[in-house]
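Following: one structure in structure tokens, then a few remarks.
Note that one protein chain is taken out, while the other chains of the complex remain in position.
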Amino acid sequence: MGRVLMKGCEAIAEAAVRAGCRFYAGYPITPQNEIPEYLSRRLPEVGGVFVQGESEIASVNMVYGAGQTGTRSMTTSSSTGVSLYSEGIAFCASARIPIVYVNVARGGPGIGSIQPSQQDYLQATKASGNGGFQMIVLAPSTVQEAADMTYRAFDLADRDRNPVLILSDGVIGTIMEPVELPPAKTEEEVKANKESKRSWACVGHKLDVAHRSWIQPGTFLPARLEERNKAAAEMYASWEPEAEEYLLEDAEIVITAYGISARIAKSVVDDMRREGKKAGLIRPITVNPFPYASYEKINYGVCKGILDVEMAIPALMVQDVKMGVKGRAPIETCLCSGGNIMRKGTVRKAAEELLLR
Amino acid sequence: METNLLVGGFGGQGVMTLGKFLASATCDSTEKNVTFFPSYGAEQRGGTANCYVVISDHPVGAPIPDEADDLIVMNEASLHRFIDMLKPGGTLFVNSSIVESEPDRMDIHIVKAPVTDLALKMGNPRVLNIIMLGVYAGYTGVIPEEVVWETIARKFAKKPGVLAVNKEAFEKGLAIGRKAAEE
Partner (left out) sequence: MEKVYERTKGIQEDKVSGFCPGCMHSTIAKLIGEVLEELDVLDRTVLVEGVGCCGLLMDYVSYDNTCAPHGRACAVATGIKRTNPDTICYTYQGDGDLAAIGLGETMSAANRGENFTVIFVNNGIYGMTGGQLAPTTLVGMKATTAVNGRDPKEHGYPMHMCEILNQLEAPAYLERCSCNTPKNVRATKRAIKKAFQNQIDGKGFSLVEIVTSCPTNWGMDALKSLDFLEEKMFKEFPLGVFRDR
């Protein structure tokens, strides 16, 4: 299959269908409406179910329910709506229900703006709900990645029986780019996937109390809950962070950014390199787990500084960057917020200033 | 090599469609990278509409360029809003049917095309964007003309009734664009 020009939102939706997603519930919010609109047409074609929920709260709980049957299920929203997911996502994490959700982030806090932003970083990576659970959080920086990560997210969710979040933004959601779509799972594969979860799926079992499905997002017994939390913590610790480490060996300045900001930053690195200026890039691909180890690859002997680029004020990811850099180089930030989109020239200027030090 | 285009106009002038067709043609028929970014607002109708198309041999970094290589303005408001984004030596494509003022810049090329009037004369006011796309393709040659046309034809495949008028519109635009390029 060749490449097709697709909007980020539609690529996410189609990739989900191809990954075997057969249930979607969501509530309208800009800038991600093309996902539910697309799936409302597309899912019935493959025997899937689309429900427009009466709220984000209802939608995430429908997905929590659908995920319990072993059906690959997804919901999507944008910042303000994602806040309303907290309860349902925490239940999925606690009850170990695999689901995928996408945040096409917009300006905040509160209703904020409908334009793109990266202001949900801490919510996405540290506390998407109560109780200290963790999720793998993937941050696409192109439409192609948005499609690939969505596709892969369902495998990760199933592997861990845990929610997986795609942290995107209003640019990735609304731009159109050429994309090569991942192969569609066959109906047999989709069925087999669901069947593989039959032992724990909440769909009815032969009467046998020991083997009935008992989905427990909590328990009255602290000792049991502690055991479960320990097991979950072990799983979180097993995750491998992923990052793009670009031209770090001799870099005098290292720009670090994720998602939309990262692609802009990378083009600045390329521009500077063409002029013989030694710039490099660290792009977290999983923003959780965060790739702290990538910052060990910086050549601190020559590095004059780190430039953290985010579409967020105050800077958020910089907290993790600091933990990676451990004071070995100065860290400056290059920021915009509220729906303003990062400009290449702004990043370039900030990088040049740091280089002059 | 990277080139970008900013298109601005009223909602309803087919600004987004123009950009999308150009991006589509690039995707379908070349190896180049391309991004189409529709700048979006809260209004469903009216207001200004604008979009960016970036075509590049490398992966596209910023889908919203700092400065525009080319600028198409379909209405007066867009001219004032975006003229400063056009880089020195860049080309301004003007819908001269409704844009009356002259930009006070001497460092740019200007291609004028009365696309609203031409579309009205053809009896189909909606094809003004296709005429302008023709002007742009004919002038810049950034994507081969026939490739752009193939994309347009495919987009209208389900509406064969409007294919002929779009073909006519595109060719009218091409002629204007080619002529301007020769001058």
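Residue numbering begins at 1 within each chain, and the chains themselves are lettered A and B in the order written.
The definition used in the following text is that a contact is a pair of C-beta atoms (placed from the backbone, for glycine too) under 8 Å apart; a residue touches a chain by one contact, two chains touch by 3 or more.
All figures in this text were calculated on a predicted structure; none of them were measured in a lab.
**Q** The complex has one chain that is not drawn here; which of the drawn chains does it touch?
**A** A
**Q** Touching the hidden chain in the complete assembly: which of A:K7, A:R22 or A:R106 does that?
**A** Missing-chain contact among the listed residues: A:R22.
**Q** Which candidate, A:V4, A:A58 or A:I313, sits in contact with the chain we can't see?
**A** Within the whole complex, the residue contacting the unshown chain is A:A58.
**Q** Consider the whole complex, including the chain that is not shown, and state which of A:R159, A:R212, A:K230 or A:K326 touches that chain.
**A** Hidden-chain contact among the options goes to A:R212.
**Q** Can you name the residues of chain A that touch the chain not displayed here?
**A** Looking at chain A, the ones touching the missing chain are residues 22-23, 25, 49, 51, 53-55, 57-59, 61-69, 71, 73, 87-88, 91, 95, 202-207, 209, 212-218.
Convention: only the chains that are shown with their structure count from here on.
**Q** Per the centroid of Cα atoms for each chain, what is the distance between chain A and chain B, given in Å?
**A** Using C-alpha averages as centres, the distance is 34 Å.
**Q** Quick one: which bits of chain B touch chain A in the complex? Just the residue numbers, please.
**A** 20, 23-24, 27-28, 33-38, 40-42, 58-66
**Q** Using the touch definition up top, name the residues of chain A that touch chain B in the complex.
**A** 3-5, 30-31, 114-115, 142, 170-171, 174-178, 263-268, 270, 341-345
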